[in-house]
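All protein chains of the complex are present and in place, except for one that has been dropped.
Each chain carries a letter (A and B) given by its place in the written order, and its residues are counted from 1.
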Amino acid sequence: MAAFGAALTVVVAVGLGVLFTRWIGLALDSATLTPPERVPFLGGGQPEVHAWSRFHVRYYAMALLFLAFDMEMVFMYPWAVVFVEEGAVALAEMLMFIVILLLGILYAWREGALEWA
Amino acid sequence: MGLRRALARLAAAAEAPVFPVIGAGGRSVAGEIALLGGVRVVDSPRAANVLLVVGGITPGLLAPLLQVHDQLPTPRATVWWPGEPVEHQDLRTVLGEVVVARPGDGDTLRGVFAELVGGGRLSDPPALPDDEPAEWRGVGPYGQGGTGMTGGVPYGRPLAKRSPDPDGLELDQLPLRIGPMFPPLPPGLILDIALQGDVIREVAVGDNPFLGHPDGPAPAGLDTALFLEAARRPQPVATIELARARHHLRWAAGTLRLHGLASESLRVLRLARALRPEHALEVETLARRLRGRRSLSWATRGVGVVTPAQVGFGPVARAAGVAVDARLDDPAYDGIGFSPVVNDGGDARARLRQRLAEAAQALDLANRAGARVRQPGPALEGPRGPLSAGEALPSAALVDLLPRLLVGQEWGDAMTTVASLDLDLEEAAAGARAGAPA
Partner (left out) sequence: MRWSSPLGAVVLVAGVLSAGAYVVAVLDVALGRLTAAGHLRLRHALRQPLDETALLLLTRPSRTERPDAQAWALAPALLGAMAAAAVATVPLGRGIAVADVADGIVLFGAAMAMVMVAVYLHGWSANSPMPLLGGYRFIALALSYEMPLALVLIAAALPAESLSVGAIVASQHDLWNVVRQPLGLPLYLIAGAGLAFWGPLDTADGPDLAGGTTAEVSGPSRVAWELARRFVLVAVAVMGAAVFLGGWQGPMLPGPAWMALKTLVLLAGLVWMAHRVARVRLERFVVVAWTVLIPLALVDVFVSGAIAL
């Protein structure tokens, strides 16, 4: 538990440290900007709409495939720990599991879910 | 305060981050900027402290320039390399503290930067007035409301509307107008893009800003000026071929930078600057090295295929397998072993290989031509295509090709395609005037 505490402390500390570099600069110069200085950069033109939009995330099919494999990762983590004890049986079982998922990748690839333009 | 002074002393020794804006007649000097000592070219004005304007600013480029100027963070300064003649807008009347220098003068640039950071020079004030660029119309206090689910003008801009897509999903389509000073695009190119996701659904080319001047761009300012000159007066073949090789190497450097190989691009620019016919072997080695660079091939293979039916001239057509070259009919090239270089595929990879091979071939021809002089008369093969009296310059046709090519392409591929066509909007504007300048 002490280890996690230490890790958490480190995470928070480094996060604050990174923010600190930002604060040094802000402390040195914090005047306000005019509206033309705040226009998003598009090569000199004005934006017509806000960028926030219902963005068409075309790789959503690949994201679903990733979800499936992420669940497989969850199973592989404990499997890695007990693998040597369990022996060849463990190898065979995980192999079967993986082959089934690989068929999923094959299907996705053939259906064009991995490309989107 | 002490901290500020300490930081300022360190900062003055840093490389000056420069955002270059290429105006009329500036393309020929553009290859020098990245090579200046103590200067770093950046991708976005927000990363820069110095705005470097090269060439003249036409009326179509003025408003975008002022907008980009304001997008630089303070402390900022503007340096202008107007070149000769200063026939366009005098920037000193619109931008206030503009430092004018000779093109290629890196010392003034560094001096301005050092003063700016050291405190000896005040930062440029904003060029555009302190007004909201867009009115907050609408029903509610934040501009929201109005018709439709996302109606109104919240915080001054409307929200994107949905649009059908071949994918079957109707999601928002972002209308973008990427302007004349967008670094991945050639200077002056304005594209009105409708982007759904990261795929381009509609694209239209905006009005050419170089058409603002009443007589069209001065042909002497084009980066193919030497070739236009050679179409009218006798020129040594070696000079023409050397200029061709230099042009192709500069283009290659731009493409390499776009593909993330910034230091390689500097190396190529250095080679281009000091190019002499004796460097034929080095250019050949470079061409072979880049051809073998598998990551570059991988990134450009199959992207932006142009068929010979779409473009029938220049390196673009030769990269698609058609051996059309005005030098075949030119008596000045007889007997020095010239035969057109041809690649197949017509994609961006083929065009990259094509231009590198042509650069190597050009130096080879320059060596073999010796003191031979070319007489004007037959059409001259310029680096983008044939230049002959009474016909439009090559870039105009290439710009017209863009909408068809870019629709349906993903963003990265679109940028690669545009870069691989080697467009020059100034040349397209000059070509739009009746034929080649007399």
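Heads up, the rule we're going with is that a contact is a pair of C-beta atoms (placed from the backbone, for glycine too) under 8 Å apart; a residue touches a chain by one contact, two chains touch by 3 or more.
Please read all numbers here as calculations on a predicted model, not as lab measurements.
**Q** Can you list the shown chains that the absent chain is in touch with?
**A** Computed over the complete complex, the missing chain touches A, B.
**Q** Which is it among B:81, B:182, B:227 or B:251 that touches the chain not included here?
**A** B:182
**Q** Write the list of chain A residues that the hidden chain touches.
**A** Those residues of chain A that touch the unshown chain are 2-7, 9-19, 21-26, 28-29, 31, 33, 35, 37-43, 47, 50-52, 55, 57, 59, 62-63, 65-66, 69-70, 73, 76-77, 80-85, 87-88, 90-91, 94-95, 98, 102, 105, 108-109, 114-117.
**Q** So which bits of chain B touch the chain we can't see?
**A** Chain B touches the missing chain through residues 4, 6-8, 10-11, 13-15, 17, 42-44, 46-47, 49, 71, 73-75, 117, 154-157, 174, 176, 182-184, 195, 197-198, 256-264, 266-267, 270, 293, 295-296, 298-299, 303, 410-413, 415-416.
Everything below uses one rule, namely that only the chains that are shown with their structure count from here on.
**Q** Centre to centre, by mean C-alpha position, how many angstrom separate chain A and chain B?
**A** 35
**Q** Spell out the residues on chain B that touch chain A in their complex, using ranges where they run on.
**A** Against chain A, chain B makes touches at 3-4, 7, 44-46, 61, 63-68, 70-71, 74, 126-134, 154-155, 157-160, 162, 165, 167, 169, 171-172, 174-183, 185, 190, 196-199, 408-410, 413.
**Q** How about chain A: which of its residues touch chain B in the complex?
**A** For this pair, the touching residues of chain A are 24, 28-29, 31, 34-37, 39, 41-58, 116-117.
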